[in-house]
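Omission of a single protein chain aside, the complex is shown with its protein chains in their original locations.
Per-chain residue numbering starts at 1, and chain names A, B and C are given in the order in which the chains are listed.
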Amino acid sequence: MAFDEYDSQNRIFTNVGTRPVRPDGIDKVTGRAMFGADMSAPGMLWGAVLRSPHAHARIRSIDTSKAEALTQVKAVVTRADFNEGASQQDVLDNCMAGEKVLYDGHALAAVAATSRRAAEKALRLIEVDYDVLPHVTDVDAAMKPDAPVIRESGGDESVPDGFSKNVMSMCEFGHGDVEKGFAEADLVMEKSFKTAAAHQGYIEPHACLASLGNDGRGELWVCTQGHFYIRNLCADVVGIDSTQLRVVASEIGGGFGGKTTVFIEPVALALSRKANRPVKIMMTRSEVFRATGPTSSTSMDVKIGMKRDGTITAGLAVNRFQGGAYPGSPVDMGAMCSFACYALENVLSVGYDVVCNRPKQAAYRAPGSPMAAFAVESVIDSLCQELDLDPVEVRLKNASREGTKASYGPRWPQIGLVETLRAAKNHPHYSAPLGPNQGRGLACGFWFNHGGETSVSLALSQDGTVALSVGTPDIGGSRASMCLMAAEELGIPYEKVRATVVDTASLGYNDVSHGSRVTYASGLATIKAARDAKQKLCGRAAKIWGIPEEAVVWEDGMAKPAGHNAGEHDPLPFAELCRSMGQTGGPISGHFEATPEGAGVSFATHLVDAEVDPETGATRVTRYTVCQDAGKAIHPAYVEGQFQGGAAQGIGWALNEEYIYGEDGRLQNAGFLDYRIPVASDLPMIDTEIVEVPNPGHPYGVRGVGETSIVPPLAAIANAVSRAAGVRMTELPMSPPRILKALKDRDG
Amino acid sequence: MRYESPSTLHDAVALLHAEPGLTRVLAGGTDVLVQLRSGMVEPDLVVDIKRIDGIYDIAEEEGGFRVGAAVSGAMLDEHAGVKTAWPGVVEAACLVGSTQVHARATLAGNLCNASPAADTVPPMIAAAATARIHGPDGVRDLPVEQVGIGPGKTALEKGEMIGSIFLPARPAHSADAYLRFIPRTEMDIAVVGAAVSLALEDGVISEARVALGAVAPTAVLVEDGAAALIGTTADEQALETLAAAASASCNPINDKRGTVEFRTDVAGVLAKRATLIALSRARGEA
Amino acid sequence: MQIHVATTINGDQTEYLCDPDETLLDVLRDRLGLTGAKEGCGTGDCGACTVTMDGRAVCSCLVLGAEAQGREIGTVEGIAAGESLHPLQRKFLEHAALQCGICTPGILVAAKNLLEKNPEPTETEVRFWLAGNLCRCTGYDKIIRAVMDAAAEMRGEAHA
Partner (left out) sequence: MAETVTVELFGSLRRHAEGAATVTVEAATIRDLLEALRDAYPGLAPQISRGVSVSIDGKIYTEAMFQPLSAENEVVLLPRIAGG
């Protein structure tokens, strides 16, 4: 079966492609939007979590008696208060440690008290006897055979001999014969790269309000990217039936992948069950950094062969990603992305998933791909410099196109990489002059995008308006996009649709808002639910007119007779059909439930100018342009916003952001002071070019846009800085001390 | 924890002196509240000095300025007199944290927090500023460079607090400047800070003081650096000598913010650049 | 012992009791139900809790509740005049200057404070004034444009 959903070839859109004010806008500019920490309940307690100060230790004992003796303390929980038989053992263990703590910040006890300050003070009265064990936080060190072992069970059947038990799995992708390809090259270049762990850095700390009775029935208000999914996780970890827990997704203050799992939610539920009162937990910023998932830190080797004319003859990438104390780093996806932008005859990409004493990694925007692209695009840029070739032309020459067999297996359908490269080449930025100490970098990036389980319900009201119920939390303006698509399909004004992210009791299952899937999958489901409603509306018109249902069509927001044979009838507008629906057959809702599998892959090309101060190693990004394929931009302002936001996060990751661990295995920069995300004065305006090559898997051609935008920046900035500084930078972040040292080493 | 907000310096000192436990003086609060929140310190008494009469005053005194202990960076920035005489001190005060922090953070607080990386301390040292310390035994003045004695440690005795900072009078054709290195453009703690104050006579540097921050356990006065400038027009050779002296005076650490090598190198670079800014200001060019 | 505080918030006389070590942010959110100011860090590094105190933008996480005695506090809840949005609020909506919206209250308070002091800021001045207000979603581009456009409108100039 082909990608056969696209049906908008010559369609003229009236709503889609416009830029209306988002439905949650006024709430968000007046302060009344309710985020995770903004909800309270009568009789509410505050929870706080005790966290390990050690990177690796066996817990000999936990004495909570002094904390329990405080009158303000109403409940204390440890591992014994959770479902030991949980099917998601790693999730349970990460929420509440069992026999061992595995990283600085690992939770091992929690209290609920009458105020937040009382709860925090009570934590200091809990006495823990630790048997401190050797630790390892660096990916290369963790792979060595003599490294401290974090999980005795070791890796799976895919791991070759000779590695430590910390290597959990190995994967390989590719085709052809890379050695043959290297032999055909005029120049073969091999380099090694490292990237530091970067945190998603959402401004809203994790927060929730839980209420659970000992009958296993409960409510949870929480900021999350996926309330259905975490409902299931919470139910598993605290040992209740999933549908007995009703989860309401609050407004969410940023996630970027980091709010796709649970940390404090099962803890708040367990505390609530024990105290028989509602419990609110809000992480401190330090807890967010120490205990929630950053992305992997990595070590990579890339070898590429090129002919003098720019043809890439072979590519080899070895990716080593640590994913914290549990298996599951995104190295498989990184390895698949390494060479996805290029049509190569000979390609091999290998990945090792490694554990070490760090917090469990969580998804971060195109997990794995930015690092892989950094390594590959840096080597391509070096080859362009050595062979004196234009970086756009070389990429155009080798670019993946429709019909290309991807390095990880599938053959591409219609894709837009070439179009983004042409957009970059034609942008005035590409030919603008550079100043002293400035360099221009270019890089491409790829992300799969995702479909996922999706349910949407669209209910009509008697006044001719629409209540659209979706189950994917709105992480970037998606309610506006859903309203636009529903309005487009029904032929009614945008303002007549109200989109709500409803709770888990009000709709069928929905996968998490991740994988850039919301505008694609919930959008597709919204369109199909609207079409379902339209069919029902046509049925009502048919009844009213006394003609067969097939003789009615929906056009311009009205039911009309399909042709002269259907008879002469005045069109019935949407509002009129809504008004009479009680009498014509009852309430009308449209539905759609499916797992859409046509998510279109997305490519981007980024252009960046950077200026390096040769005396201090300081870098300033002076100009930035994003060219990305959106398939079809539903709300272009929020598409631009995704492009700009991804670029800005990439700039932070490339230049300053990093998890810094001390010799003692403790995180040294667990705050926004020293985990340095870009501030307003660090950045230029970020130009955007929306390329639209329709995704054949969506009725309007939508491709997800949220993730691809963070893939090229690491490489594009590294290429710009390397050209500006005159020395190739192979380790992120390219902090000033690192750049100054590279300059001094170059000059001997 | 007790909270008191006395209305006189005398009462503030009496409260601090009488409390047997841990005390904290609350001025701008931008360090004290962070310490409270993290549980780093659990004081028994916090004395909020912002209700003290005159504590927000900037008074002219002997041609200089006496700056009350609660005067924030934003207030200094709005004071034309101080800004003209001591632009380097003011620019340092407006580099500490964000706009929101400038609205609260004070010179005295920055000094008492005794961070080696405090932005306003090097320019105050370069300015030969003094701190007026009020205590149970009366009042004493101490040069700013003698207040901080180590990371988080000051020369203040039990019951003592800073009531004001004095910035002395300036001769004609004089100016100061402060530069710091941070990885971002704002919001970071200085990796290196360099302050230069100088005066010109007939276009030649007649007086100079150079101070560095974040390169040693306390801010350092670089006397060799000043000597390299005095009697010159800050020509290339003088600047190189200054840079070498600045680098030589560094005794930094490797930490999450920078390496020994980086701090040592950049100290020299910033000392040169700050000198050129101060020079151009003293000449009336900027 | 709790401290009795009488203060003015968004023009309203307000009294509350607070603990000596309780921040103004916690008082606003947990005692007064003004949850527009957000806790992003609790250490003055993100600006999500920005309010004005006697006309100056401050981080309410770095102010004790007790310090508000006799002061005038302004929060995001006080920016709109009745049903009329402030020009900054309107421009933020028009320019799509927010994605998740968690930083928006703090940025609006800080930006309003800027325009009261400097009605004609340059792009650079806006960027540096707002450097203490972290936004992780937008890359700041649309925020800066919205502030500049609001400033122009407030000066009576044509739309930028």
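Operating definition for what follows: a residue touches a chain if its C-beta (ideal position, glycine included) is under 8 Å from a C-beta of that chain, and two chains touch if they have at least 3 such contacts.
Model, not experiment: these values are computed from the prediction.
Taking the full assembly into account, the omitted chain touches A. Among A:L212, A:M282 or A:L348, only A:L348 touches the chain that is left out of the view.
Only one of the listed residues, A:G174, A:G310, A:P391 or A:G617, touches the absent chain: A:G174.
Annotation: of A:S87, A:S192 or A:T595, A:T595 touches the absent chain (contact as defined above). Among A:G43, A:P145 or A:P410, only A:P410 touches the chain left out of the display.
Considering A:N83, A:S115 or A:S158, the position touching the chain not shown turns out to be A:S158 (whole complex).
For the chain left out of this panel, the touching residue among A:R290, A:R320 or A:R365 is A:R365. What chain A contributes to its contact with the hidden chain is residues 1-3, 156-158, 170-175, 200, 256-258, 260, 332-333, 336, 348, 350, 363-367, 408-413, 447-453, 514-517, 595, 597-599, 697, 704, 707.
Heads up, the rule we're going with is that only the chains that are shown with their structure count from here on.
For this pair, chain A with chain C, the centres built from the Cα atoms lie 29 Å apart. The mean-CA centres of chain A and chain B are about 44 angstrom from one another, to the nearest whole unit. Those residues of chain C in touch with two or more other chains are numbered 21, 42-43, 45, 128, 130-133.
Shared interface positions of chain A, i.e. residues touching 2 or more other chains, are given as 672-673, 678-679, 681.
On chain A, the positions that touch chain B within their shared complex are 120, 124, 286, 615-618, 620, 655-656, 660, 668-669, 672-674, 676, 678-679, 681-682, 735-737, 740-741.
The part of chain B that touches chain A in the complex is made up of residues 38-39, 181, 183-189, 191, 255-259, 261-262, 265-266, 269. By the touch criterion given at the top, residues 1-3, 5, 26, 29-30, 33-34, 36-38, 46, 48, 50, 72, 74, 97-101, 103-104, 185-187 of chain B touch chain C in their complex.
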